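A short write-up of the structure that comes next.
Apart from one protein chain that is not included, each protein chain of the complex appears where it belongs.
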Amino acid sequence: MTLLEVDSIDVAYGDIQVVWDVSFSVTEGETVALLGANGAGKTTVLKTICGPLTPMAGEVTFDGESIGHLHQDEIVPKGITHIPEGREIFSDSTVRENLRLGAYTNREGMDEQLTRVYDVFPRLEERQGQKAGTLSGGEQQMLAIGRGLMSDPDLILLDEASLGLAPVLVEDVFDAIERINEEGTTVLLVEQDVNNALRIADRGYVLESGRITLSGDAAELADDERVAASYLGG
Amino acid sequence: MVSLTGPFEGLFGDRRRVGLFVVAVLALAVVPYTTTRFVTNIFFNGLVFVLLGVSWNLIAGYTGQISLGHHAFFGLGAFVSAWLTTPMRAGLPESIQSPVLVAVAAAAIVAGLLALVLGPILFRLTGHYFAIGTLAVAAIIQLVLLDQRQFSGGATGYYVSNELEPDVVFLLMLVATVACILVTYAIVNSRAGLGMRAIHDDEDAASSLGINPLRYKMFAFIVASMMAGIAGGFYAQFWLYVNPDSTLAVSWMVDTLVVVVLGGMGSMAGPLLGGALFVALDEGLRQIAGEFAPVIEGALIITFIIYAPGGLYKLLADRFGDAESPAVDEDATTDQSGAE
Amino acid sequence: TLIGDEDDGEGITIAATVPRSGQFSSLGTAVEEGYELGVARMNEELDEEVEIIMHDDESDPEVVSQSLTQITSNNQVDMIWGSFSSVLVTAGSAFAENQGLPFLGAFFAFEGPHRNEGYEWTYSPFPKSRDVARSTQGLLELIPEGERPSNIGIWEANSGWGEEQADYWEETLSGAGYDVVLRETYQLGSEDFSSLISQSASADVEVLLSTPTPPGGITAVTQMQENGWAPQVLKFVRAADPTAWWSGLGEAGAYACMCPGWVPGLTGGGNEQLWSAYEDEYGLDDGELIRTPVGGGYNLAQTALQAVQAADSTDPGAIQDALRSESFETVIGSFSFEDNGLPAEGELTAPTGQWWEGNQHTVYPNADGRGASDFRYPIPSWSER
Amino acid sequence: MTVLEGEQLTKRFGGIVAVDDVSFAIDRGETVGLIGPNGAGKSTLFRLISGVQEPNEGTVYLDGNDITGLSPHEICHRGLVRTHQIVRPFETLTLVENAAVGAEFGGRDVDDPEERAHEVLEFVGLDEMAHTTPDELSVGALKRLEIARALATDPEVLLFDEVAGGLDTEETEAIVDLIGDIGDQGKTVFLIDHVMRALMSVSERVFVLDNGSLIASGTPDEIQNDRRVIEAYLGENAGETAGAAGD
Partner (left out) sequence: MVATDLVVQSLLNGLLLGGIYAVAALGLSLVFGIMDIVNLAHGHMLMVGAYVAITLFTAFGLTPIVGMVVAFVVLFVLGMALQRVVLKRVVGEGMEQPIIVLFGLALMLQSIGRIVVGSDAQATDIGIPGNPVSIGEITLSFPRLVTFVLSLALILGTWAFLKYTTTGLAIRATAQNNAAAQYMGIDTANIYVLTLGIGTGLAGAAGALLSMLFPITPFVGWSYLLKAFAVVVLGGVGSVPGTLIGGLILGVSENVGVLYLGGGFRDIISFTIFVLVLLVRPHGLFGNSGGGE
């Protein structure tokens, strides 16, 4: 069953259009990767899905409901979480408080989710009393992901989750994403690390200068020479 | 510290602007001789606001240090010059009695020295805290002077006398204002100006590229304070009356803020346009709207900020398209008399 | 400048500012009424037409100066009348001295400027600090010797006048055998008097003397009530002058004494004309008395009138000469001026008023006009009021 | 010949020891990489060296002189400059002015700072945009601007904190080339990065920091095969990734 349907959206910042006629879909239970060079428009697409941006044209449908014009505060309770690019954490709050805030729309399930997050990132449990602003860059990234999980979403949008993480951790993070997906959460991820992304994804789309130029099974894409040419530095 | 290689290139590059500027200055120069004292007073206050605006813009608009204590230097300058031309009233020895120009120079120096002393302390603060800290220091200076009646006249104030006609003081103030505008222009376009603007954008990054932030903040602070001191010095000599309650009042700061923001912050022309607009508004509305004038003024200020956040300068620049990049604009011309 | 260039010679134009707004606003109307009545009187008695141009000075000395500049820029002004309080009056006076225009200022007791500023054009037909101190002594002497309190407390406002007045009080009253048990400064404009009240209670102050602003004085009394302390005699010069005192405090404001320059109850010197003119112009309810600033303002006009009559000219120099040499008789008494513009020492008695049932009554000196009454002493404790 | 040296550097934040008794030495002209898990203390070490924070213990020497406790601008004047993990351009200055800041204030005698600014912009490939402001740049370009500004100070030693982070392959390669060129000019480069193919390809030597302590150092090959490093940091299949970028 299609969980998320993005139907020929155009998106602009002010007068500058950066996304043209982008369509794709995500089926419940899938992991889908959105790939593309810097500035291709990946983040823009995610932001259009989860609220901050509104498409000029086209439609976004989640679970059969049109959400293109809703704000984040209306979208999050519907079961979409966006883990943003950059470290949008609450720097003056402790790690634990950050996680509590992640469960803002899921207060009943908080304890359960907390256990789950600490399980995935033991480092966060170690540092639960520390001010988030003083965490190292990578620790902050883990916190952002952990916090996103706290709302127990149906669909999770991950923007460059592995950025700035040590290679061992990158693996851990991708493993964690796989695990999250196996437990029933649908995942849409944006990645620079194409190898890893396509390793865990079922399908992928390639965005180039704001348009989708390629799509297919993860395995196909991994072998596609055009992908290799632009992303694997081959 | 400042390399002034061709700082006026931009300024004198455009004949039309230089022409306008000269015409405006000449028009102002004849104000005391062609109008009543009342009108002269209004123009004088306009000059004071321009000078306060230009100098505050240096520290706040260019260096990014939002000082809310600029009025303290203005007020102190006023008192220093008052003491020097009229020492006896404060019980100071008659031997220090000085001519107006010496008194104003001393006002500038004392204001600069105070900035020199306060700067290292205040610059331990940043952002809003710096703003509040400067506001508090200014309040302390005011309270101390208010308490030291012997020197300030207390709430009754201090009457000043000097050897010059008010018209001459007006002209001197005009010259000083023009000079300060040129100096500010030169600084902004010098090496020091680049350092200030870098600090404005990102102090830490500036520091790691070799800029000593304290040094340039201090430089801007001292120069701006000296200019405020000059404005105060002339103010005392023109009005012949200073009062710790009003000459050191925060309302000067507020008016300065309004002048700069109405005109356009971080641009040279901003405070000039803002000063003219503010005086016109202030006086014009008082005539037309009477007691409702401040209400309308407040509403206009709010409207301006919302609909013309770049100030009058940006409005004009957009309209007539002769703006350069906002931070290094070279449009220092404005027709003051036209704003009447 | 164009100021004073042309002389139309016709009529007399008086420039004045009054505090219609700001901290002294509660007195502005009464001052204005006094001026208006006085100018009407001048018009009756002089051949020339007398016109007064009044602006609001917002209780701000700089506005005083600006307004006077504006009026003199646009009119041929012959004389300037002062505003209220030393702060505003000295601003007007400085302007007048610069312009060489005769300046009359009431409603301030501060002598300092007269002595220090080298006044040539400023004249103040109004009781001064020294007169206030003398009349305070006189007031206390109305109390039978056995009951007379001896502990004086002075709350000194941190202003030039506050200090001067406190000095005179301390000097005069200690000289007369009283104990000044407390003299503490406070910040003018401060609204918390609780420390002063505790200090006064602890020093056992019986007679409390001070010079607060009108809002300040009202607050001080409210806070005395809240703290359950009251002196036996209370004299707040200036603070208790306006009607706001009674409207703000009601019965709690009773007993308070003031020295507003003029108080209903005085006779002679034109007081009778003042009463009838006032009744005609503004009317008086049953039992209502004229507000004290009206008399002070009226007295200013009387002084001006007599000076113009004596000079027989509107020439500033001639009026100046008349002010220097003549004697004047007004609703506040008979007096002449010293060269520095002060009323000659000892000639004016500062009449003392006391609040009672919503009116200001003359209690000192002994008078028998409308509104005169006996000094009420001591102030009962709060629980008995 | 040693140009930059740290001696028993320790930095504590409350109970956390972010940098724990770290000593190292870097020779003139060398390009040295610094890797380690997140929170290992890499950025903190850079902050100690560049004067943004003061160590609790230990000393930093530059050219044999003790520079511990000096402020960042003083250290910059002595020839050491750093870039920031998160880019920090001067938003209201044009690119050439951004670079001119380094040239003017870096503490070296530069005859014509503006010319120098254009030179370094040219070098990083941004000179066509010299008169635009940074808000029009992509992340990659901003990182190159950081480098240009640093170069404009004409430094002896450059510290790069994750200049390749968040870049796509193409941009990463451009940066790698740039760092290579800088090294070729004889400058000393000390860089942090999690992008192994970038770091390993430019570094002559690599230090590994874990939990605040220096646990290994050696050539990229040695490091990639160091058991402890693989466990703590690289992970089992790191070899392929790094290898793939080995060019």
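To keep things simple, chains are lettered A, B, C and D as they appear, and every chain counts its residues starting from 1.
Simple rule for what comes next: a residue touches a chain if its C-beta (ideal position, glycine included) is under 8 Å from a C-beta of that chain, and two chains touch if they have at least 3 such contacts.
Small disclaimer: the values here were computed from a predicted structure and weren't measured.
The chain omitted from view is touched by exactly one of A:23, A:54 or A:105, namely A:105. Taking the complete complex into account, B:139 is the one of B:139, B:164 or B:182 that touches the chain left out.
Summary of contacts with the chain left out: across A:31, A:151 or A:181, the touching residue is A:151. Only one residue from A:55, A:84, A:138 or A:210 touches the chain missing from this view: A:84. Even with one chain removed from view, subunit A keeps its contact list with that chain: residues 50-52, 71-73, 75-77, 81-84, 88-93, 100-102, 104-105, 107, 131, 133-134, 147-148, 151.
Those residues of subunit B that touch the chain absent from the view are 60, 66, 121, 124-129, 131-133, 135-137, 139-140, 143-144, 147, 250, 254, 257-258, 261, 265, 291-295, 297-302, 305-306, 309. Touching the omitted chain from subunit C are residues 21-23, 25-26, 158, 184-187, 189-192, 194-196, 198-199, 201-202, 214-215, 218-219, 222-223, 226-229, 244, 248, 383.
To be clear about the criterion, only the chains that are shown with their structure count from here on.
Graph distance from subunit C to subunit D, where chains that touch are one step apart, equals 2.
Measuring from the average of all protein CA coordinates, the nearest chain centre is that of B.
Chain centres here are C-alpha means, and the one lying farthest from subunit A is C.
Our note on geometry: subunit B versus subunit C, Cα centroid distance of 40 Å, whole angstroms.
With centres defined as mean CA coordinates, subunit D is found 29 Å away from subunit A.
One simple way to say how far apart two chains are is to compare their mean CA positions; for subunit A and subunit B this gives 52 Å. For subunit B, no residue reaches two or more other chains under the stated contact definition.
The multi-chain contact residues of subunit C, meaning those touching 2 or more other chains, do not exist; every residue touches at most one other chain.
Looking at which chains touch one another, you get A-D, B-C, B-D. For subunit A in complex with subunit D, the residues that touch the partner chain are 37-39, 123, 130, 134-139, 141-142, 160, 163-171, 192, 195, 230-233. Residues 13, 16, 35-41, 43, 85, 138-140, 162, 165-173, 194, 196-197, 231-238, 241, 244-245, 247 of subunit D touch subunit A in their complex. Those residues of subunit D lying in contact with subunit B across their complex are 50, 52, 71-74, 76-77, 81-82, 84, 88-94, 97, 100-102, 104-107, 113, 133, 149-150, 152-153.
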